[in-house]
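Missing here: one protein chain of the complex. Every other protein chain is in place.
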Amino acid sequence: MIYREAGQFKSTYASDQAIFPIPQDRVFVLLVAAVALLVPAVASEYWLQAVLIPVLVYAMAAIGLDLLTGYAGQLSLGTGGFMAVGAYSAFKLTTAFPDVNIIVVFLASGLVASAVGIVFGIPSLRIKGFYLAVATLAAQFFLVWLFNKVAWFVNYAPSGTITAPPRSVLGVMVTGPEATPGARYLVALILVAVFALAAKNLVRGRVGRTWMAIRDRDIAAEIIGVRPLSAKLSAFAVSSFYCGVAGAELVFLYLGSAETLAFDIQLSFLVLFMVIIGGLGSILGSFLGAAFILLLPIFLTNAPHAVGLKLPVALAKQLELMAFGALIVFFLIVEPHGLARLWQISKEKLRLWPFPH
Amino acid sequence: MIDTGRPAGPLLAVEKVSVVFGAVQALTDVNLDIRRGEIVAIIGPNGAGKTTLLNVISGFYQPTSGRILYEGQDRTRWKPYDVARLGIARTFQNVALFKGMSVLDNIMTGRLTKMRGNLLFEAVYWGPARRQELEHRAHVERIIDFLEIEAIRKTPAGRLPYGLQKRVELARALAAEPTLLLLDEPMAGMNVEEKEDMCRFVLDVHDEFGTTIALIEHDMSVVMDISHRVVALDYGRKIADGTPDEVRSDPAVLEAYLGVGEPQPQARRADMEVGPSGARGEPQPQAGRADVEVNPSGARGEPQPQARRADTEVWPSGARGA
Amino acid sequence: MGALGAVLAPFAEMAASPLFLAEVLIGGVAAGLLYALVALGFVLIFKASGVFNFAQGVMVLFAALTLVGLMDRGVPALLALALTIAVMILLAFAIERVVLRPLVNQAPIILFMATIGLTFFLEGFGEMVWGANVKRLDVGIPDTSFKVAGLLVNRLELAAALTAAVLVTVLAIFFQKTRIGRALRAVADDHEAALSIGIPLKTIWVVVWSVSGLVALAAGIMWGAKSGVQFSLSLIALKALPVLILGGFTSVPGAIVGGIMIGIGEKVAEVYWGPLVGGAIENWFAYVMALGFLLVRPQGLFGERIIERV
Partner (left out) sequence: MQQAVSGAAARTSRGPAFDRAAETFPKLVQANARRMTDKVAIREKGYGIWRSWTWRRYAEEARDIALGLAALGFARGDKTAVIGDNRPELYWAMLATQALGGIPVPLYQDSIERELLYIVDHAEARFAVVEDQEQVDKLLRVRADCPRLEHVIYKDPRGLRHYADTCLLSLEALQEAGRKFGREHPGFFDEAVAQGGADDVAIIAYTSGTTGRPKGTMLSHRNLIATARNAVDREGLTASDEVVAYLPMAWIGDHMFSFAQSIVAGFATNCPESAATVLHDLKEIGPTYFFAPPRIWENILTQVMLRIDDAAAPKRRMVHFFLDVARRVERRRLAHEPVPLADQLLYQVGRALVYGPLRDNLGMRRIRLAYTAGEAIGPELFEFYRSLGINVKQLYGMTESSALVCIQADGDVKLDTVGTPLPDVELRISEEGEVLYRSPGVFVGYYKNPEATRETVEDGWVHSGDAGVIDRSGHLRIIDRARDVGRLADGTLFAPKYLENKLKFSPYVKEAVCVGDARPFVAALINIDLASVGTWAERKNVAYTSFADLAQKPEVYELIRQEVERVNRSLTGEEALRGAQIRRFLLLHKELDADDQEITRTRKVRRAFVAEKYRALIDALYSGRASVKVEAQVTYEDGRTATVRAEVQIREAQAFAAGAAA
């Protein structure tokens, strides 16, 4: 309905293959970007800290998992482990080299996670599907156990926690207790925007097609010339990089400090939920999924208050858990292809309006 | 025939290849030369080992014994992805498109062996990575034009009707600019018009690119029309090899298809029409070869996949735009 | 040399004290049988419906909670057991109706996620109805040991092992001999073939989920008797997962043998090598063990050679 596409013709392959080939979409994206940049000026500290920052951080992790599971078809339950690698690497690196820019530290932590991801991706050459999913649990449990057991990772802190030291970018404090939520938000925003773009570039190009080929028809892919080794391991590497950066961000930009419990299996499931609810194989879906999964509990917690219901804390907690589970099932039934599909359908509807298809 | 000025000798030589799956002898001492520039048809009843032969050639199965030479080089143990880089492309009996991708992306995937990877450049979509995307798109568009699938280039492959899927699969194989093209029943399940189109495309490919083609086909009229040479398999053995006319009248072939001189199992599909329809023989009610009867799916020699433990598909097959 | 020595030292230890080793092994087998029981629950459901039921663990917890809850409220043990069985069957019906049927023909990963959703729901529901605190489950068998031929054997573990063994046998017979059992096997290989037997898929699903519920109940009783009925029970599902890699998602014997192997391996590693790395390795050791095994034998325990078709 909003779209006006008559007369939009492409005369180069570059414009035909653009991420947003329709001008209206480009305008929309620019508007969203502008709004996102202006948010810290208006949003309350609570919103930044409790909603926006985690959404951005988790979106980063979700993109990582989506590249692996949604695009390359390798189901992983080890996200929490890979995120832990990123977080602990960042902690070790920045405490060892305090002068190195924290952004560089984040990226380096991503690379460490990437290497670990390759190692734990090796079983994918032998096994597929749920077998692989279970195998990735090995990464989850082993890595968390490792960080828990080896005191070196926490610089022998007796509490066993890692704490984000104060670091600044361009003179603005972005981590540590003095960093404002606004500053942390902007760092997370820029990081996730840049990496979402990179992810989009990857999936629309050669490597993305390699991954999807393996996902859709691994045998045909191999006969076409896809090397399963490089296709799968590159997916694990790239995915783990994103998860690693997300893990570092989780501690440095969101939580401030964390122990291994923050990276347990629940985190893996949470991110997987985001990817599924958001829509497998969609970068946009990762954002939508992260927002949905994070906002749902907030909504459930506040819903009884909103209608004036006073519940005992324990009961509220249990009801929340039940509602969360039930809503997940409900959502999967209603739209198994996720929010991205809903978005896509609405967009198609708008483009084709008033035709239904 | 196309004279490529290459050394003499067959493009591909299959020498005494046997394939054994457990207790099943799928191929037995099969010899096959595929000469440069020819169109070879491989025929045979269901389960004769035709697809197994293609699978061996494309490196998907390893022969139990025997050798495979490509341009005179032994490549018996090569992996499929390395075979692809040699210039051998193929299509599949049951279309094996990437259903989650658009037609364009499917065909682009076919050009993987011609592309170079650099994750960093690809992530920023810049420099050589961007250039290569655009160049290969231009090439792919030529194939789209060649196979007349302009109208569906952005359609998700999974949403296409079967006949078009087969055409897209051919396009994907062509994208690799193969020297040798293997087609596994390219016309199966098509209506008359689609078959005619496909025949024309196969011949055009041969004419236009000088591609050597080996195809499995059941429709004898097609085989007679387009192939220079016909190879017949039965029970994993080669039973005939010659011009279409020679093979058509070969007694062993007639017997394999029609069971002439021997009771014919009904389970066996006599879907090859040989000569005038009167030559088809009377229906034979007696029970025939037991091994065919007990296996209703008709696949003899190639065992059905076992309940495969490592093959649990987990992701939706639907199209996912991003 | 020192590190290698440390790694090899436990072998000397084993040789030095065979009796202790035997005790460890028996403990391993006992734990392994319990793993096998949980793994069986997975296998049943996966075999019949292709669903990777992550809620198996929470079903163990839920079954045990229900039983204990009923007994705490003064319901006689046998009646409580019968009621719990009824609850588990009811649960199977509810799951089929509310979760599985609307999701039929969806991708396995979607069903998998739905069972995780189910996990959240049952956890909340169980705690809401029966409370969140640890409960003792008294099955009348003391958690004490006796000596047989110099070996220290725990009565409770022995009982659990026996029960598990009996259950496994019963299930094996159920699969081999009964019509529905055969249908279940058929459905795993080919849905249409199963339909031609004349048993509706719906019924098959209810049956397997009920049976899995009962298996979960058995596991819950034994585990609960040993360490109390509490939230952590739901985590034993995670312990059963490596068993599945080892034994296969669809193999009943695989689940049993795999379970025992994992049980023994884990116990031995924990006892002999655990102290070297600071302990608590049982969380991940089973996985690493299963993966290592796969590298040697890619087709798993009872898998046949995989021939893929194009």
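In order of appearance the chains are A, B and C, and numbering begins at 1 in each one.
Simple rule for what comes next: a residue touches a chain if its C-beta (ideal position, glycine included) is under 8 Å from a C-beta of that chain, and two chains touch if they have at least 3 such contacts.
On a predicted model such as this, the values are computed, not experimentally measured, just so you know.
Looking at the complete complex, one finds that the omitted chain is in touch with A, B. In the complete assembly, the contact with the undisplayed chain comes from B:Ile144, out of B:Ile144, B:Ala176 or B:Leu254. For the chain left out of this panel, the touching residue among A:Lys10, A:Arg26 or A:His305 is A:Lys10. Contact between chain A and the unshown chain involves residues 1, 3-13, 16, 352-357.
For chain B, the residues touching the absent chain in the complete assembly are 104, 137-138, 141-142, 144-146, 148, 150-151, 153, 192-193, 200, 204, 207-208.
Rule of thumb we're sticking to: only the chains that are shown with their structure count from here on.
Comparing the CA-atom centres of all chains against that of chain B, the greatest distance is found for C.
Averaged C-alpha coordinates give centres for chain B and chain C that are 45 Å from one another.
One inter-chain figure worth recording: chain A and chain B are separated by 41 Å, centre to centre, where each centre is the mean of the chain's CA atoms. Each of the following residues of chain C touches two or more other chains: 52, 106-110, 112, 249, 298, 308, 310.
Chain contacts: chain B has residues 60, 92, 96, 309-317 touching two or more partner chains. Listing the residues of chain A that touch chain C in their complex gives 69, 75, 123, 126-127, 129-131, 133-135, 137-138, 141-142, 144-145, 148-150, 219-220, 223, 265, 269, 272-273, 276, 280, 314-315, 317-329, 332-333, 336. Against chain B, the residues of chain A that register as touching in their complex are 13-14, 16-17, 69-70, 73, 75, 126-131, 133, 198-207, 209-210, 212-213, 215-217, 219-228, 230, 234, 238, 279-284, 336-337, 340-341, 344. Taken in their complex, chain B has these residues touching chain A: 58-60, 79-81, 83-85, 89-90, 92, 96-101, 105, 108-110, 112-113, 115, 117, 119, 122-125, 129-130, 132-134, 137-138, 141, 172, 176, 309-318, 320-322.
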